[in-house]
Structure formats: C-alpha cells, structure tokens
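Just dropping this structure here.
A single protein chain has been omitted from the complex, and every remaining protein chain is retained in its original position.
The chains carry the letters A and B, assigned in the order they are written, with residues numbered from 1 in each.
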Amino acid sequence: MPEIEMTVNGKPMSGTVEGRTLLSDFLRDMLGLTGTHIGCDTAQCGACTVHLDGRQVKSCNVFAMDAAGAEVTTIEGMANADGSLGAIQAAFQTHHGLQCGFCTPGMVMAAAGLLKENPAPTEAEIRAHLEGNICRCTGYHNIVKAIQAAAAELGAKPIAAE
Amino acid sequence: MPKDSGIGASSKRREDVRFLTGKGRYTADINLRGQVYVAFARSTVAHGRINSIDTSAAAEMPGVLAVFTGEDFVEMGSNPAGWYITSRNGETMKEPKRPVLAHGKVRHVGDAYAAVVAETVAQAKDAVEAIEADIEELDAVLDMASAVADNSNRVHDEIDDNICFDWGWIEDNRAAVDAAFESAPHVTTLELINNRLSPNPMEPRASLADYNTGTEDYTLYTTSQNPHLHRLLISAFVMGIPEHKLTVIAPDVGGGFGSKIYHYGEEAVVLAAARKLGRPVKWVCDRSEAFVSDAHGRDHVTKIELATDKEGNFLAMRTETLANLGAYLSNFSTATPTFLHGTLMAGPYKTPLVYVNVKGVFTNTVPVDAYRGAGRPEATYQIERVIDKCARELGIDQIEIRRKNFISPDAFPYTTPVGLVYDTGNYGATLDKMIELGDTAGFESRRAESSAKGKLRGIGYSTWIEACGIAPSHLVGQLGARVGLYDAATVRVNATGNISVLTGAHSHGQGHETVFAQVVSDMLGIPEASIEIVHGDTSKIPFGMGSYGSRSLAVCGTAIVKATDKIIAKCKKIAAHQMEASESDIVFENGNFTVAGTDKSKSFGDIALSAYVPHNYPLDELEPGLEESAFYDPANFTYPAGAYACEVEVDPGTGKVDVVAFTAADDFGNVINPMIVEGQVHGGVVQGIGQALFEVVVHNDEGQNLTGSYMDYAMPRSNDVPLLVVDHSCQTPCTHNPLGVKGCGEAGAIGTPPAVVNAVIDALQAGGYDIAHIDMPLTPSKVWAAMAGAQQAAE
Partner (left out) sequence: MYAFDFVKPSTLDEALSALAEDEAQAISGGQTLIPTLKQRLAMPSKLVSLTGIAELKGVKTEGNTLTIAGATTHAVVAKEAAEAYPALASLAGRIGDPSVRALGTIGGSLANNDPSACYPAAALASGATIVTNTREIPADDYFQGLFTTALDEGEIVTGVKFPIPEKAHYQKFIQPASRFPLTAVFVAKYSSGVRVAVTGASEDGVFRWSEGEEALGANFSPDAVSGLSVDPDGMMADMHGTAEYRAHLVKVLTARAVAAANG
C-alpha cells in the first residue's frame, strides 16, 4: 500500500493508505487527530471541514492520496502558539456558539475559511457561507454572533492562525 | 449589574475549550488496543419472514472473526418498554418481544438480522454483503388507519389488530365531554398530522465494548444520555450481565434530543462479541444506517375538536389520535403519546372538560419514541392550531382568544381536567412580553412592506405549556412507569478544598459542567473553577436516571443542592467543634464559617482540610471526610410556559415560506445561566422551525425510507433561519424545588411549530387564499399546491 506524506498543522506527517482511504480517515485513524468529526456519509454536514492548501474542504470528501504533499490545517491547529484559544475559537466560547461540540470543529474551520476571504462579512454572507455546515443544537444564532465578533476582533489585527 | 459568576451569571462554558480545540472525546474517538469492528446486515424490506440465513461464506471472508444472527440471542431477554399503558377496557398494553437481532421476522427496513465482526470496518462490511439471507417479503403494515381496521396483515403475528393500547384520558370524563359538545354553540374541528421526524443529533450513535477475561468485567463506551439507565436495561432486562460487572461510560456525546436515551440492540451485540472474542469491539453508525435504526419521533394522526361559546370561551376539547409506535416498543415509546401528551391537553387554558383518546399502533417502520419535547409538541400543536382555526371562525383576535381562556395567575395551584396540578405560572405576563418584544402592534406596517415586495406576510402565535422536571416517581408509578425518575448527586469535597460533583444527569450539549458548578459555587462561596462536574461513567457516578425531559437542573440540580446542604451542615458541625461554639451559632457566609456575634471564623478550606486531617476531631460525633450524596425525587412536574410569535413571508410564486422574525417570551422560573438558557431556546426554536417547514420521514408504499440521507431529509441550515428574539424575564419560580427552576431544553421545539404554521395560514388567508390547514412540513410544493387549489376553488 502506498505511503503518503503531508504537512498537518505545520508538522510533516506520513502514513500508509489505501486508494479508498479518505483524508478524514487518515487524520482521525492514522494521525489520531479526532477533532475532525464524521457526521454523515453524503458530504453534507460539514463536521469534517479542514483546510487543504488554504482552501476549506470536507475531509470526508477527499481521498488521502489526493491530498498527498498538501498542507492541511485541522481544528487542532487553530489555537494560538501559546495554546490559548485563537480569535475565532474564543469568540465561539464567548458567544456560546456551540453546545454539544460535534459540529464545532467544522464550524470553526468554515468560519476561518470565510474570514480569510471576507474579513468583514455581513450576517447574510456568514449564513450563506455556513450552508454546508449543519448544527442541530444552536439554531445558528450564536454561531453567527460569534463569527461577527471574531471578524471584529480580527479586523483589528492580522489573521494569525491558519 | 449582571453577576460574573454563580447563579444568574452567564458564565462561559468550561467544556468549550476541549470542543474548540479538537480535544473532545466522543465514543468514535476512543480506540482500544486490539479492537475489532462490527457491521450489521439490515433488512432491505419492511416486513419479511426469515426463512434462512447462511453465514458460511461471510465467515470465510478475509479478516472475519465472528458472525452473529438472531439465533445467537434467543436466550436473551427483551429490550423493554418502560411504561405499561392500560387500555380503556382495563387490559394492559401488548408488548411484543424486542430481540437483540431480528429473529423469525424482520419488521422494518434497517432491522438488523445479522452482525459480522472483523479486523477492519471494510472487511466487516464486505462480509455483510456475503451473508445469504432468504427473507420472504410480506405486505408491509404502514398506514395506521388500515393497520387498525384490517387484521389480516400483522406486524406481530400474535397481535391481531396491530394495536398496542387504546387509551382514554380521562375515561371517566368522556361522557361529560361528549355532553358538552352536544350543547356547544360552536365546535371547531381540525384533522392534522404531526409529522414523523428523525432526531439527527450530529454525532451518530457508536459503541465500543471491552471485556476483561481475567475479571469478567465489561466496559461499554456508548452514546448515551443516561448511562445508568443503559446499564440497568442491559443488566436487568436484556443480557443479564450483573450490574456490578458492567461499566457504562457515556463520554462526550454529540447531542441526543431523545434518540440516545434508549438501549439499542447494537450495544448488546458489541458486548456479546467482545466477550466471545476477548477483544474490544467497536461500532460507529453511518448516517444512512442511523436513518433506519435510530428511534424516530412524533408521527401522530389526530382529529381534534374544540367546543366554545360564541365569545370564544373554551367549553370542552376532545381528541382522537393514532400514534405510530413503529415495529417494536422502544423504551419510552408508550409514555410519549399517552402521559407526556394527554396530560398536557389543557395547555395554559382553563378548558373545563378535556378527553383524549390515543391508540398506539404497530407498523413496519423504525420504532418511534421520545424526540425533543416528546408528546408535548404533539399536544401543543393540536391545541394551538385548533384555537387558531376557532378564532378565525369566530372572528376573534388571536391574542384575545388566548388571553381570555388563560388560567388566571391567582388560580394556582391549578388542577387541570387531565390530571396535572400546575404549581405556578403567569401566562398573561409572557404574552405581554411577546407582544412588546415582537412589536405585534407594528405588524400591519411590516405586512404592507412585504406586500410591496410581492410577498405575503403573516403572523402566528402559540402560547404553550409543558410538564418538565420528569418526573415524580409516585405519579409516574400510578401512570404505569416501571422505573422511578429521581436523580442523584454526590458532592465530594477534596482535602485541599476543591470539589468534585458526581451527577446522575448527563451533559450532551446542555452545559452541565458549567451550570452545576455555578450552583455549588454560589452555595459554598468558592470559585466555579474549583468545582469539577463528573458525569457519564457508572463506575464513578451515583445511580441517576440521566438527561431528557428538561429534567437535569430541576431534578439532578436539586439533588446537588441537597447534597451540598448536607456538606454545609457537616461543615457547621466541624466548625462548631473547631471554634468551641454551639452548632446553632455557626453562620455560613461568603465561604466562611463564623461564630455569630464574634470575629471567630474558619474558611471553607480550613474545614475541608480538618475533615481529612482529623488530628483534633470529635471522632465519636463526626466521621472524617467530607462527601455527601443525595437522591431527589420531585414532588411534582415543573411547568415552563411561554408565548411565541412567528412572522413569515410566503412567496406566492413558489410557495416558499421564510421565517423572517421570531419572538419567544418564556417563563422558566429562575435562571441559573442566561446565556445557556437562551442557547437552548435558539436550538429548540430552530428544530421547531425544522418540523414546521422542512423535516419529515417519508416511506413509500413498500415501507422504504425515501428520506434516508441528508440528500432528502431536510434540516434547517444557517441561511434558512433569522436571528431570534428570546426572553426569559417573566419568572414565576417553581414552588417545589429549591432552585425555583423549571427547565428550558424542549421549550422551543414545543412552542414553535404551531406558531409557524399559524403564521403561514395567516399570510395565506390575508392574501385571499381560503386555506384552513396544511400539514407539516409546509414545503414550497405543498404550500403552492394549496394556493393553486384554493384559487381553483374560488374560480
């Protein structure tokens, strides 16, 4: 079986995979990065969202071999260097943008994807961007609030993590 | 000024840090050395007789370690229904056996009849395809009305009319109710369907079983809302594993909404396989598998009638419901359409006469059980829809008809005609708050603005009540419950003064780790950060019944208060001794024990330390250590209530409904953490919008689930809902628990659906369409068809 390498959260990683190994499987099962969650099998819930070469993707809908050589960022790579919560993570806590926590990693990664492209999104733009991330707990209200707050916070300084 | 910690503070959630950094630990995240995997063979037909199952080819597949069929579990017990319902004729309900794996017959699409354990998930799934099952397809029992009318086709061969129970509530009142209808000046009738839903917590179910061959101990990691209940069901009813040899651990759980209350056969299979193989066995449910194996919710077909005078005063209410139970009785399935539904049919109104008839019906579908709100949304939907229709028929304002029928605030405690005693409430107050925050006075101008954009705008209301804090054991025992519904807590003060609180309640999104700590912090005057909440592991926590029915704070929270009271009482004894004073002179304030009228004082930490270092200690009067437990069984249910206003815009071109404004004014009694309470309401309201506009499980004529993935089962996305206005400032504290709390988790899911549907009907009628009712979900296609039909009728 082929061996692949990729940079995950800034660190070189490698592992042996099959053709059918998904990026999400590689992250969870081989690298132990279980913050990337699997909530569906039709690539709709977005709980598995990560960044692949700077693009927001659903890691359950990418083959690990297609991501060979790429730079991957997962929720485990989103904290500040000192281990404290990054601005988006902190805003989710402050604004109660999570309850059971299961969709949360995907939401944070999607939020980061949005703010990188659009540092000052409107409420409608936030909601449109989250179309591929399902949350069953929060009704999205506080997720929207959290992303608005994170945008305001990050607007004051350059985007750090990512 | 808002508090920054303790009761009433919006303390940030401590659990968030692990969830936000990918360090949560859900069942699927746990891996044990040497673990193997199970995959299930599931029925592809809704109803069939199992003639034979040949597993020989599967057993020879690469990596396969074991194959199980229903035959392997015939000696085991049945997964039970937790409530015995007595029918109108005095007979006890019919409870068919619910096997671990289907045996003899398969009774719904997804019914598991075999399981393969293999070294990898892929190998297990490959081998499942190699199982040769000869299953003779039978006609599926799907439509409830025909299932009851025609006994030739039976889900369970021994149950001839597919009826589990025929329940009347309250049967003795029936004649009086009928008489009131005979003489009523006005009767409003409505037939409606409460649509079948799939709960869909974002974390699919998962189980991982471990068996220690040396000690014969089992450990089950599983997605449970109530690990002790799971252990009890597995031990006492299904597998016979002695309770003390089975540890059930519900680690981080990604939402439940009811679907993870229940014990499912997959859990027994992983335990049995782990024992047989001596290796840990893991199962993680695929979403497509979840749609045909997780318990569904709702699915009632109802006719409701409301008798009034010409002024809209309610005289009597009468309902007949067929409640779909699915193919087997899930653990709470018989309570949901009966006691959690019929007892709520008075709503917040003083309707003097109410009669409810419910027939529980078996069909060839996935079992139906409690889903967020459980029975109370079904009750509320009927009541609030029929009132809406009645007001339109009589030409009475929607707010006024509700207000004039409210139980008055000075009437509490109020005994309803359906068996409950409401302890307190002020329904007019929440209604007024809703009117204020929802600016109902400004609605007509908003309607005009929408009209200018080509949209039909409507407003709908729902004033609802629920019974939470489930449940007083003495009451539910009378009603047929087979368990008590108390909860338990242990408060362990460690020698250095910090605290571990072990709770029977389980947190899977509710924020117990934060809220419970706020309560204890307030009582003991120590920082929240010094208090840890431990939940989810039966080897650590006391025997509590878990989390559902908006009960955690009202029931388990009270147990925590009682255990903490015992801690304080013991500390006072220690302090009295230490400071050579009378125990009755010890005052506990701000974390210090002081001798009244003196400056003699000991801190909580000093007392805790002396309890564990009892060098100078009255051992004959006091035990060392500082740990207390309490069980709390509530005296009554709690009765949260609220008033909701929903505004929608309907696109007349497409029939699409958009919720454009939503106001929820709730009375939850006292509130411990406002931020968390608001979050619970947001989530509940959006699930309610989901039921009203998007969600439904659809079966075709063969019983195939046509909504078996997120490609077809629609749930609200971020851009389907607006920001919500929620308020909990109207507070009539619960009179029978020390925190004065009522529960808030299900409120939104209960109060919202009728508000949305009423708003759509309002929009359509104001737009000139004579439409009295549309069944949920109000999809664009259905709304458009109703509009087209109304237009045709008018022409």
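Some observations on this one:
Going forward, contacts are C-beta pairs under 8 Å (C-beta built on N, C-alpha and C of every residue); 3 or more make two chains touch, one makes a residue touch a chain.
In this text the structure is predicted, and so the values were computed from the model without any measurement.
When the missing chain is restored to the complex, the residue among B:79, B:288 or B:752 that touches it is B:288.
Annotation: of A:37, A:95 or A:129, A:129 touches the absent chain (contact as defined above). Checked against the hidden chain, the listed residues A:58, A:95 or A:136 yield one contact partner: A:58. In the full complex, subunit A touches the omitted chain through residues 18-20, 22, 41-44, 46, 49, 52, 55-58, 60-63, 65-66, 68, 110, 113-114, 129, 131-133.
The omitted chain makes contact with subunit B at the following residues, 122, 129, 288, 653-656, 694, 696, 698, 706-707, 710-715, 717, 720, 779-781, 784-785, 788.
Keep this in mind: only the chains that are shown with their structure count from here on.
With centres set at the average Cα position, the gap from subunit A to subunit B is 30 Å. By the touch criterion stated above, subunit A contacts subunit B in their complex at residues 20, 28, 33-42, 44-45, 47, 74-76, 78-79, 85, 89, 92-94, 96, 98-105, 108, 123-124, 126-128, 130-131, 133-144.
Contact residues of subunit B toward subunit A in the complex are 12-13, 15-26, 28-29, 122, 200-204, 252-255, 257, 284, 286-288, 508-511, 675-676, 678-680, 682-687, 709-711, 715-719, 721, 723-724, 748.
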